[in-house]
Structures are given as C-alpha cells and as structure tokens.
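A single protein chain has been removed from this complex, and every other one stays in its place.
Chain nomenclature is as follows: A and B, assigned in order of appearance, with residue numbering initiated at 1 for each chain independently.
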Amino acid sequence: MNNLTFGRYAPFNTFVHKLDPRNKLLMMILLLVSIFLKVDSWSSTLILTAFLFLLLIAAMIMSRVSFLQLFKSLSMMWFLVIFLLLIYIFIPNPNYNPEHIAFYIGSYAVNYDAFYQSGYIIFRLIMMIMITMILTATTKPMDLTYAIEWYLSPLKIFKYPVAHILAMTLSIALRFIPTLLDETQRIMKAQSSRGVDFNKGGIFKRIGGLVALIIPLFVSAIGRSEELSNAMEARGYNPYAKRSRYRILKFSWRDLIAFISILAIFGGILTLKIYDANFIKIDFIYWIFGAKPLF
Amino acid sequence: MKNVVIKNLNYSYNENTPVLKNINLEINQGEYVSIVGQNGCGKSTLCKLIIGLLEKDSGEIIVNGLSLNKDSIQEIRKKVAIVFQNPDNQFIGATVEDDIAFSLENNNIPREKMITLVKEYATKVGMEDFLTKEPSYLSGGQKQRVAIADALVRNPEILILDEATSMLDPAGKQEILSLVNKMKLENPNLTIISITHDIEEAYLGDRIVLLNEGEIVLTCRPDELFKNSELINQYNLSVPFIVQLQKKCQELGYQINDEDTLEKIGEMICQSK
Partner (left out) sequence: MPIKINHLSYTYMKKTPNEVKALDDVSLEIPDKKITAIIGHTGSGKSTLIQTLNGLLTPTEGTVEVGDFVITNNPKKNKKIKELRKHISIVFQFPEYQLFDETVEKDVAFGPKNYGFKEEEALKKAHEALAKVGIDESFYKRSPFELSGGEKRRVAIAGIIAIDPDILILDEPTAGLDPHGSNIILNLISELNKSGKTIIIVTHDMNIVMNYSDHVIVLSDGKLAFEGVSSDLFNGDVSNYSIEIPKLFQFCKLLEEKGAKIEISKIRTIDDLFNQLKERK
C-alpha cells in the first residue's frame, strides 16, 4: 500500500511550492509539449532531450521531490520497457536498412532502430512522470482544483455553474482520498484477520478476498457520501446561489520569472522545430554502433 | 419566546416502519434540551426533520416563527446549525480554515469579513494554531471542535448536537462538552438541542426528552429522570453510579435520600457497622 504515496503533496516551502497553481499547471503543459516535440535530426533531439532532462532534475532538487519515490515509481515500468521493445522489434520497420541490423533472432533481423525508438519513448515517459511528480508534490490538491476551476471559468456563459460543480466534486474527491485509503487499509486488515491473504493464493481465492474488500468499501463510501451531503446541505450549501470565495490565487513576481523562463525554453524548442534546425549533426549513434540511422 | 415548535409530527421510512409517531414538542429560546433514547428510537431522525434533511409525513415544524416548507427551508437553515456524529464526514474543506470558511462562502460573506471571522471562531474553539492543517492530521475531538466552529460562525439561534461526542475518546468528549458549556455562557440565548445516549451528558441540559420507539415517553428535568431508576432500566439508559449506589443501598435497607451525595452515603455505610 505504501506505493500509493506516489505523487503525494510534500509540505516543504520551496520556490516551486510558492508558485501560483494556475501558473504551474500551464508550465507543466508547456514542458510536456516540449518533451514531445521532435526536432528533425536524431542528434539534435537527443541533445534537447538531455537538456530538458537536466532541467527537470534541477527542478526536482529545487522543489525537494524525493528521487527515491521517482525510482520506486520507475521500478514499476520494467514491464512497459519490455513490451515496447517487443513491439518495436517485431513490427516491420518501414525504414528497413540492412546496415542497421544489430543481430538476428533465428532468421529474423533485429534493427538498432527498435532500441532507439523504445528507448526514446521510455525516456520521455520518465520525464513525464518527473513533471507530474514535481507538480503534485509541490501543489496542494485543493490548489490544483482552484486552478482548474479558474481555467474552466469561461464556461459561466452557459448559466449553469459547470466550473464550480466540477471543482467542488473534484475537491471533495481529493479531500476523501486519504480517508478512503485509510478505510481500505482498515478493511484489508479486518479481512486479513479473518484469514484473507491479499497477496497469495489462486485466482478464485484472490477474487473472493477482493469481494470482501470492495463491498464493505462501497457500503461505507455510500454511507459517507450521504452523511457528507447532509452536512453540506445543513450548512447552507447551494451550488446555484451566489457564493463568496475564501481562497484567492495570487500571481507573484516568482511566477513571472518562472513562467518567462519556461516560455523561453518552450519558444526556443518550438523555433528549432519549425525551422527544422539541425543545429548539430554529429551522429552519436553512428559513433556508438557504427551504423547510420535513417530518421 | 418559542424557538422550536413541533406539532403532531409523523415520519416513516415506508408504510410499515413508522419512525416518529405524533411528536409534540416546544423548545424555548436559550433552552438546553437533551433528547435521549436507545439506538433506533428516532432521535436523529427528529433532528434531520427539523433542518429539513428529511421530509415529514404530516404535522408541522415551526422554527423561529417560520413554518418549515420548501420556501422557508434556506431561511431556517441559516438559523439552525447542526454538528453530526462522525467527525470525518462533515469536514468538507481541505484544511481547518477552508472548512470554517465553507459555511461563510455559502452565505456569500465578503472575503475580508470571512478572514476575520475564520480567525475569530477558530480561536473560540481553540484551533487557531491548526488553521492550515488537513483533517488527517487532526484528532476526532479537534475535528469536532472545527465542526462546532463551522456551526457557530454562521451565528445560529439553535445548535443541534447529533451524538456529536459518541465517536470520541473521553478526552475528546470532555473537550467538546466544556466547549459547548463555554459557548452557552458566552451566548445565553443560544438554544441547544443535544441528542445523546450518554445519560451523564444529558444531565448537562435544562430538560430531558426521552424517546422510545418513536414516541416521547417523558419530558422532565434531568434530576427527575435520574431519580427514576425504574424508567432508566426500562429504557436501557446507562445508570449513573450514584443511582446504582442508591438503589443498592435501599435494597440493603440503608435509610438514604435522593439528595444524598456520595460523601454522605459513604459516611452512612461506615457508621452503620
């Protein structure tokens, strides 16, 4: 169960923690797009990716995100690595080039390209995870909801409080995640005391154990939601009425600095992409493997 | 002034299971009424009817002169605040301050006023140092204190405690009871309706209403119920120690009065040797 601590908010007080969540959300999207932009030549892409990777490592250190947690979440990815490799090995390569053959499995030729391709995808996934971790570890879930609500506020024109209801639903869901996790653990422990082993046994036994977990969890969640809605109603909650706001989000000088930096990086990469700039044409792959990739 | 008037109130979950039968009850402004009875006697249902969370079958509920119906419900909810049993399921905000602010946001209070009110009421319930804490870092008693702040920050005329202490440990329970006591002293006009099956807690009230199987069987001063050990036994209430002791002494032929303190009974037992 401890794996579930992945992405939990870590209460430090760093530069990144102090940023406006709206800004962080926007910067996250810019960085994600940057990662998935591919510049024409392999070597340039590699250099850009390495640059972004170093930037993210710096950001992780700055926001005090635990590297241990990153490795833990990566250790779950080995399955994906093998899966991608297999796909790239066995899907016929459109750019088939006899110079690229790394080795043969029987009579089937395996191209170096399979390794570059899957490796590159994995690398980008790792960076995606890093970005998400930085966001969730430095931003309170509730602040994220406020940010989402802010971005959805143009929906007001529909005269139905879509943004508010969505944000309220989301924030209550977030508020109850720890409660429900505790509940899950409690029920698991209770059923373990009745001889359920959630980690061992055949498939039927496991399903039986799961039923003994899920049904009580549902029953209690439904009970909770009823009590919660009673409490909200009793406190005069009405989504259609005019409500004031306690929390307001502030865009500070920090946000300006961070946003301009990220925007500059994003703009730079985008320019390189648009002009197909192959600013470096050293062929690493050729050096390493003695073969020249085609793309 | 009559704060709450209930006339011929009936409620049932379905046709075969009536929960409340012909309830008549009047509660004055500033009164502290304890409603007692065993689990399933309908006491919590009564509360939910008063704040309109359930719809009555027949009868009338008048709160502050307003008869409860669809049009008056929001108005009445501004006057009546309720603290429920489960500390977790009524904590709506992400942190203590957000939770207290939630009630204010609903009433469209301007932000500047909210900030001062949140601080003021957090201080009143002794939670001023926990404003930015999330519920998972609070004890049950602390969460219930926040719930009381939530309730009082709207400046209600009636505060309902629906078994608000039943899920707390003795320390938490004591926290809440002394807090309620303090609130009552600060604002003598606040009407309190406390639902409990803890008879010693009910003793704090001015009046006890005993419910059994959906009917009011008795309304009296707390000490009158205490003296009536037969009723206590009949309706499965917890018997306070002094009543147990008096009963035992009477059985054994000691001459004791209902007003006797433990001290006095002790002396009598020692002298009788």
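Simple rule for what comes next: a contact is a pair of C-beta atoms (placed from the backbone, for glycine too) under 8 Å apart; a residue touches a chain by one contact, two chains touch by 3 or more.
Please read all numbers here as calculations on a predicted model, not as lab measurements.
Shown as candidates are B:Glu75, B:Asp169, B:Glu186 or B:Asp223; the residue that touches the absent chain is B:Asp169.
When the omitted chain is restored, the residue from A:Leu84, A:Met133, A:Ile148 or A:Ala212 that touches it is A:Ala212.
Where chain A meets the omitted chain, the residues involved are 5, 10-12, 66, 68, 183, 186-187, 189-197, 211-212, 215-216, 219-220.
For chain B, the list of residues touching the undisplayed chain reads 38-40, 139-141, 166-167, 169-172, 197, 236-239, 241-242, 244-245, 248, 252, 262-263, 266-267, 269-270, 273.
Throughout what follows, only the chains that are shown with their structure count from here on.
Note on chain placement: the centre of chain A and the centre of chain B lie 47 Å apart, centres being C-alpha means. Considering their complex, residues 48, 51, 53, 74, 77-78, 80-82, 84, 86, 88-95, 97-98, 101-111, 114-115, 118, 134-136, 150-151, 154 of chain B touch chain A. Of all residues in chain A, only 140-142, 171-172, 174-175, 178-179, 182, 224, 227-228, 230-238, 241-248 touch chain B in the complex they form.
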